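I am attaching a structure below and will ask some questions about it afterwards.
Note that this complex is displayed minus one protein chain, with the remaining chains in position.
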Amino acid sequence: MASTTVPEAAATVTHDDHGHEEHATSYGMSNNKMAMWLFLSSDCLLFGALISTFLLYRTNISDGTPFAEPADVFDIPFTSLSSFVLLMSSLTMVLALSAVKRDDARNGRIWLLTTAFLGMIFIGGQVYEFTIFSAEGLQYSTNTWTSAFFTLTGFHGVHVSVGILMLLGTVAGTRESGLGKEKSETVELVGLYWHFVDIVWVIIFTVIYLIPIG
Amino acid sequence: MSVTESPETHHDHDAHDDHPSDRSYVMIAIGLAILTAVEVLLFVIEDQIADTLGVGSVKIALILLMIVKFWIVGAYFMHLKFDNLILTKLFISGLVLAVAVYFIMLSAFEFNFWNDGLLDQGLPGGIS
Partner (left out) sequence: MAIVERPLAIGAGDDAIETNDRPLGSVTRPKETGSWKDWLTTVDHKKIGIMYGVAAMFFFVIGGAEALLIRIQLATPNGTLLSPDVYNQVFTMHGVTMIFLVAMPMGAAFTNYLLPLQLGARDVAFPRLNALSFWVFLFGGLFLNSAWLFGGGADGGWFNYAPNSSVTFSPSHGIDFYALGLQITGVASLVGAINLITTALNMRPKGMTLMRMPIFTWMNLVVQFLLLFAVPVISIALFQLTFDRLFDANFFNTEAGADPLLWQHLFWIFGHPEVYILILPSFGIVSEVIPVFSRKPIFGYSFMVASGVAIGFMGWGVWAHHMFVSGIGPISVAAFSLSTMFIAVPTGVKILNWLATIWGGKLRFNTAMLFAVGVVSMFTIGGLSGVTHSVAPADTQQTDTYYIVAHFHYVIFGGTLLGFFSGFYFWWPKMFGYKLNEKLGKTNFWLQIVGFNVTFGPMHILGLQGMSRRIDTYDAGFGFERWNFVATVGAFIIALGIAFFFVNVAVSRNQWIKAGRPNPGPDPWDARSLEWMTASPTPVHNFDEEIVVESQDEFWHRKYGYDENHNVVRIATAAEVAQDGSNTNVHLPSPSYFPILLALSMPIISYGLIYSLWLCIPGGMLMVYSMVGWIFEHPDDPNAAHDHHDDGHDGDDHGALPDSGTELEAGDGDEELVAVGAGAVGETVASDVVETEATDG
C-alpha cells in the first residue's frame, strides 16, 4: 500500500489496515492503466479513418493547385527533423518515468519538461509547415487533398498538444506534493499516451510523407 | 477481441522490476534514430532503387521499417513486452481491426479490378 496522498491514507486507514496487499484487481494491474490502453486501442480506429481518408484522396493535390504531386510541396528534410524530435521525446519520456520510479523527482521533472519542450518544437514545426502550405495556396478548402491532409495532421497536432498539457500539468500539479515514486503511475499513463502519439506519427511520416505515389 | 480466454488473476508486480535500464533506453533510441535515417535515405535514393528493383520495393522497405519502429516503441517504451499480456491483446485487437477494416475499405475503392473494365464488358455492379 503506497500510502500516497493524505486523503487516501485518511480514508483507508480505518478500513484497510489489515494488510490487504493481496486484494488485487483481476489482472493485477490498476484500472487506470487498463483504461488507458483501451482508449489507445480505440484511437487506432480514429486515426485509421483519418489516414484512410487521406490515402483515398492522396492523388488529388493537383485539383486547383499548381502542384502535380505531394512531393512537390513536402519539405522532407524539415519534416524528418521534426519527426526525429518527436521520436526523441519518447526517449526523454521513458527517462522521466525511470527517474520517477527511482524516486528521483528532480530528474523526473527535468525529463518531463524536456519532453514537453520537444513536443512544442514539433508543434512549432507543424505550424510552420501549415503557414508555408497556406502561403503556397494550399488552404483547408482548396481541394480534397488539403482537407484530408490538414485534418489528419491537425488531429495529430491536437493530440500532441493535449499531451504537452498533460506533461506540464503533471509537473505543475506535483510542485507541492512532490513527484515521488508513488506518482510513477501518473507519469506512466501520460507516457503511454505520449508514446502512442509518437507511433501514430511514425505511421504518418512513412505513409503520408515518404511513400511515393504510383 | 482477445478476451475469450480466461487468464486468471495475474500478479505482474514483479514483472516491473526487469524493465530496461536507462542505458538500454538510450541504445533503443539510437536504434530508432538510425532506422529513421535509413527511411530518409531510402526516400532520397528512391529513384535509383526504383530503377533497378522497382518502386514497389521502396514501398515495402519503408513499410517494414515503419512496423519495426512501431513495434520497438510499443514493446519497450510503452512497456508492452514486460506488462501483462492482456494489455498487448487489447491494443493489438484495436490495431489489427483498424488495419483490416480500413484495408478492405480502401481496396474497395482502390483496386481497379473491383470496377475496371467491367463497364466495357457490360457486367453489373460497375459504377455507371
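Chains here go by letter, A and B, matching the order in which they are written, and residues are numbered from 1 within each.
To be clear about the criterion, a residue touches a chain if its C-beta (ideal position, glycine included) is under 8 Å from a C-beta of that chain, and two chains touch if they have at least 3 such contacts.
Note that the structure is a prediction, hence the values are computed from the model and not measured.
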Among the options A:F84, A:F122 or A:Y193, which residue touches the chain absent from this view?
-> A:Y193
Missing-chain contact, candidates A:E69, A:D103 or A:E182, resolves to A:E182
Check the options A:L56, A:V85 or A:A105 and report the residue that touches the missing chain.
-> A:L56
Over the whole complex, note the residues of chain B touching the chain we left out.
-> 1, 3-6, 8-9, 13, 86, 93-94, 97-98, 100-101, 104-105, 108-109, 113-115, 118, 123-128
For chain A, residues touching the missing partner are 1-2, 4-8, 10-12, 14-18, 20-21, 23-27, 29-32, 34-36, 38-39, 41-43, 45-46, 49-50, 53, 56-57, 60, 63, 140-141, 143-144, 146-148, 151, 155, 158-159, 161-162, 165-166, 168-170, 172-174, 176-177, 182-183, 185-186, 189-190, 193
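Just so we're on the same page, only the chains that are shown with their structure count from here on.
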Indicate the whole-number Å distance between the mean C-alpha point of chain A and the mean C-alpha point of chain B.
-> 18
Partner chain B, residues of chain A touching it in the complex | 24, 26-29, 33-34, 37-38, 40-45, 47-49, 51-52, 55-56, 76-77, 80, 83-84, 87-88, 90-91, 93-95, 98, 188, 191-192, 195-196, 198-199, 202-203, 205-207, 210-212, 214
Interface with chain A, chain B side, in the complex: residues 7, 9-13, 19, 21-22, 25-26, 28-29, 32-33, 36, 39-40, 42-43, 46, 50, 55, 58-59, 62-63, 65-66, 69-70, 73-74, 76-79, 83-84, 86-87, 90-91, 93-95, 97-99, 101-102, 105-106, 109
